[in-house]
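Left out: one protein chain. Kept in place: all the others.
First chain written, first letter: the chains are A and B, and each begins at residue 1.
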Amino acid sequence: MAIVTGKQVGLTGNSAIAYAMRQIDPDVCAAYPITPSTGIIEEFSSYYADGQVSTELITVESEHSAMSACVGASAAGARVMTATSSQGLALMWEMLYIASGMRLPVVMTVVNRALSAPINIHCDHSDSMGARDSGWIQLYSETVQEAYDNLLQAVRIAEDPRVLTPAMVCMDGFITSHAVENITLLADGEVKGFIGDYKPGRSLLDTDNPITMGAMTLQDVYMDFKHEQSMAIAGAKEVVVEVGSDFGRRFGRHYGLMECYRLEDAEAAIVVLNSAAGTTKVAVDELRKKGKKVGLLKPRLFRPFPYAEIAAALKNVKAVCVLDRADSMNGFGGPLFSEVRSALYGLASVPKVMGRIFGLGGRDYTVEHSTAVFEGLYRIIETGRMEELTGYLKS
Amino acid sequence: MKKEKEGERDVPPGGVIREAGSAHGYSTGGWRKLRPVVDSEKCTNCLICWVMCPDSAVVVKDGKMIGFDLEHCKGCGICAAECPDKVKAIKMEEEG
Partner (left out) sequence: MATLKELAAKDELFSGGHRLCSGCGIPPIVRLLLRSAGSPVVATSATGCLEVGTSIYPYTAWRIPWIHSAFENAAATISGIESAYRAFKKKGRIPADKEIKFLALGGDGGTYDIGFQALSGALERGHNFLYVCYDNGAYMNTGIQRSSATPLGSATTTSPAGAKRPGKQEWRKDLTRVVVAHNIPYAAQASPHNWRDLEGKARKAFNVAGPAFMNIISPCPLGWYSKPEDSINAARLAVDTCYWPLYEVENGILRVTYRPKEKKPIADWFKIQGRFKHLFKPENSHLLDETQKRIDAEWQRLLDMDGKAVF
């Protein structure tokens, strides 16, 4: 496929990610196929087969081994990438914690897909939400453009010496991964200039300075390591902002911790991740035309969770609905809901917050759904009563 | 290691140990109940004891067996058992 940089081209999310990976040209990529992320690995394999990347591609026998090989390669000082979805991410679970605990800046695209059972190949966020406490940075992407831009930025964020933490870039399965959108690609040189070289502070291949990694720790130090790691991830927030502004300065597309859409004077707001934000924006625009003060908050960074910034952005809203594309199966609402609601708890006047689970296994989320949610929020504002705090979105 | 307030100890990110072979500074000699003793008159320097020792505790210098590293020897008795039957230069003696 002939791809033109600098101007708009139509690409699927998977193609854009594969293209970004070609431009990043990681030292090592280890991957295993799973719908809907397979296309990324297939296209990257073509780049590899055609000699368009200098990467060593390891076509492993499982996702567990994919992440294990990423850990080995990253510990050797390599720039390392992979991609997966759903069951694949679930199979990696053990290794996610090992990658982050060893502070290895692996970068992975997660094409969000539902978890079995019942088996379902379509979009929801159960996979990446299940990994939210694994010590990875999580960036969410509404569109193909955002997925592409996020992946480039993730490399810099993860490898920043202040952070040294793996990062996953999430986009919606099929909705984003397989839909063709017009996006603007950067030139190879621009990508190289933006991400720079990875200069690891340690490498297993430095045989003159042998290091031991993955040592056993006991009660005396384990907690200190976790504390240190937690502080480093907390610090990543600043780096995400820094890298986002640099990206904006260079390429004109600005990124922060979240996107606030017509939120400044909003009375009612929806908080939602990824592609559903796009649908919600349409509803916001329509309702605004009718004089309703509605808005949207779309977190971009979910780990570390920018709770203070989210609280500040929602402090003047009267009623909020947090939409979760994952059910924590009788936790207090979905994961995004419980975190947003607890972020708001410290405000002087706390907005009413309800939570709805939506879109599981690829169930449609339409402008009508969005509009109905806003109508529900207005009922709460008008009556002061919330009939159902958490639950499933009616469809 | 320096003890500091909970959560404030300086630890290397990712738990990397940069001092290769730092276990050398950890004494396992206290595990021993029996201590190997070599009769250097009998020893033929075949170095079987050296190669079989699990604790890198048989000291060899210039190709000669010169004794034991008692900081690390755990007193397993392999060296004494494996010293060739014709030689039997190592005996295990009670620690005390």
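Here is the rule we use: a residue touches a chain if its C-beta (ideal position, glycine included) is under 8 Å from a C-beta of that chain, and two chains touch if they have at least 3 such contacts.
Source: prediction; values computed, not measured.
S.K.: Mind giving the shown chains that are in contact with the missing chain?
M.R.: So, taking every chain into account, the missing one touches A, B.
S.K.: Hey, which subunit B residues sit against the chain that's not shown?
M.R.: 1, 15, 17, 19-28, 31-32, 46-48, 50-57, 60, 63, 69, 71-78, 80-82, 92
S.K.: Which parts of subunit A are in contact with the chain that was left out?
M.R.: Counting only subunit A, the missing chain is touched by 27-28, 30, 54-56, 58-62, 64-66, 68-78, 80, 94-95, 98, 102, 203-207, 210-218, 221.
Please note the rule applied: only the chains that are shown with their structure count from here on.
S.K.: Report the inter-centroid distance (CA atoms only) between subunit A and subunit B in whole Å.
M.R.: Result: the chain centres lie 51 Å from each other.
S.K.: Tell me, which parts of subunit B touch subunit A in their complex?
M.R.: By the definition above, subunit B touches subunit A via 1, 6-7, 9, 11, 13-18, 20.
S.K.: Which bits of subunit A are touching subunit B when the two form their complex?
M.R.: It is residues 101-104, 164, 202, 209-215, 217, 220-221, 223-225, 227-229, 232 of subunit A that touch subunit B.
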